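With one protein chain withheld, the remaining protein chains of the complex are depicted in position.
And then chain A:
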Amino acid sequence: MDYTASQSGFRQQPSTRLRNSSADVSDGSQLFEDMSGSGPGAYSRNQPAGPQAAWYAGQSFLSDPMSSLAMTYGSSLASQGKDMVDKNLDRFIPISKLKYYFAVDTVYVGKKLGLLVFPYMHKNWEVSYQQDTPVAPRFDVNAPDLYIPAMGFITYVLVAGLALGTQNRFSPELLGVQASSALVWLIMEVLLVLLSLYLITVNTDLTTIDLLAFSGYKYVGMIVGVVAGLLFGRLAYFLSLLWCCAAIFVFMIRTLRLKLLSEAAAEGKLVRGARNQLRMYLTMSIAAAQPVFMYWLTYHLIR
């Protein structure tokens, strides 16, 4: 019986193999003491060699030609699959363009967060260019990035879980529900903005990822509001949400004005014409949608 156990231990996975072989070693030590006896004594002389052989074979199973062949084949399959995934993924999600949006550093993040909460003192909102490509966010505080929206989204989901927990309404599925609900609203907002940009035929260099970044900046205000509400009660929630809504409104208008409106209108002169009026309305409605979303996504967290 111990013999068959050591044989089966030789064929299995390393962890169970080692476990089996250690069990055999302990049984072998017991059989060491039993060696003086009877019938099993003849087998027990081979028994101490058995588990030792199993142990050594467990250490060096890579020298077995079949398994080494299987390992090289498996690794070549894995690298092939990785190449295929890389090639196809680059077609759908432009990885190199995404890298630009994550090229941030601490100073930029700090300045941008301050700008999102207090945009009233900032004078120059233009994105600086370097030979026709926008400068990376590390060097220009006006450039959009995806780091703050991504972190803000994750923090929002966690803070929502915290807020629900203080009301004894928490369960782990609710985290997923909050996350997918916020994500769906984000996607719908970006799609609506894209649709309205198409309908009004605005010639702009705003990409989809830029719009995603701008829509993601409101998570910062939401987190501030919810945390204030958790710490200090409903009045603090409403006050801080009001402040952050006004700040995001001004921020969006000042940022989008440069991108959507024509040159003359962006500088403050009133330019008549149906097109510019439509563009102004579009800018206003995009900026006004942000506070609405901020309230909609957080009011059920503070009761």
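Observations, loosely collected:
We adopt the following convention: a residue touches a chain if its C-beta (ideal position, glycine included) is under 8 Å from a C-beta of that chain, and two chains touch if they have at least 3 such contacts; residues count from 1.
Just so we're on the same page, contacts and distances are computed from a predicted model.
Hidden from the displayed complex is a chain whose UniProt protein name, among "Immediate early response 3-interacting protein 1", "Cytochrome c oxidase subunit 6C", "Transporter" or "Signal peptidase complex catalytic subunit SEC11", is "Immediate early response 3-interacting protein 1". From the set A:V107, A:I154, A:M188 or A:V292, the residue in touch with the chain omitted from the display is A:M188, counting the whole complex.
Screening A:S76, A:S128, A:Q167 or A:S180 for touch with the missing chain picks out A:S180. Within the whole complex, the absent chain has one touching residue among A:L77, A:V107, A:I200 or A:V292, and that is A:I200.
The chain not displayed touches chain A at residues 177, 180-181, 183-185, 187-188, 198-201, 274-275, 278, 296.
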